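In what follows, a single structure is set out as structure tokens and then discussed.
Removed from the display is one protein chain of the complex; every other protein chain stays in position.
And now, chain A:
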Amino acid sequence: MYEITVKCPATIEAMEFCDAFVESIAQFFSIHERESLVLSIHEAIINSIEAMKQLYGEDHNNTFSLYMRITEEELMILVIDRANGIPAHEHKKLHVNSLEDLLLAESGRGLLLIKELMDDMWFEQRENGEHAIGMKMRR
């Protein structure tokens, strides 16, 4: 089993770093659905960066962490931040809405794409005040 944690500033540059990092991890471990994995993590990071921007404004020094656990059977990923997490009404929307419901919407597709592309997705409120988007993909 491999466990990897990367802590990054909540910036566009860090998002691009994570895209390249996840891409190389996926190649190294011969992940079959490489594009789905890269996009899902990318979407969770967009969510994190946007949440921190809303909470702290454009200029802040907050970070997000990308945690990956890779076993023979699956990948488990957490994107962790100190924003306020996903509001309860958004959780509900995720259960009710599909991508077809958002056909003409100009926002709100990110988490639905993760739900569609990954085998599992969930939200965590952690003891230290952090929040996380979690996801799993079978190998």
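In this text, a contact is a pair of C-beta atoms (placed from the backbone, for glycine too) under 8 Å apart; a residue touches a chain by one contact, two chains touch by 3 or more; residues count from 1.
Here, contacts and distances are computed from a predicted model.
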* Select, from "Aspartate carbamoyltransferase", "Putative ABC transport system ATP-binding protein", "Anti-anti-sigma factor" or "PadR family transcriptional regulator", the UniProt-recorded name of the complex's unshown chain. => "Anti-anti-sigma factor"
* From the listed residues A:I4, A:L55 or A:A105, report the one that touches the chain absent from this view. => A:A105
* Structure fact -> Residues of chain A touching the missing chain are 12-13, 15-16, 19-20, 35, 38-39, 42-43, 46, 49, 99-100, 103-107, 109-110, 113, 116-117
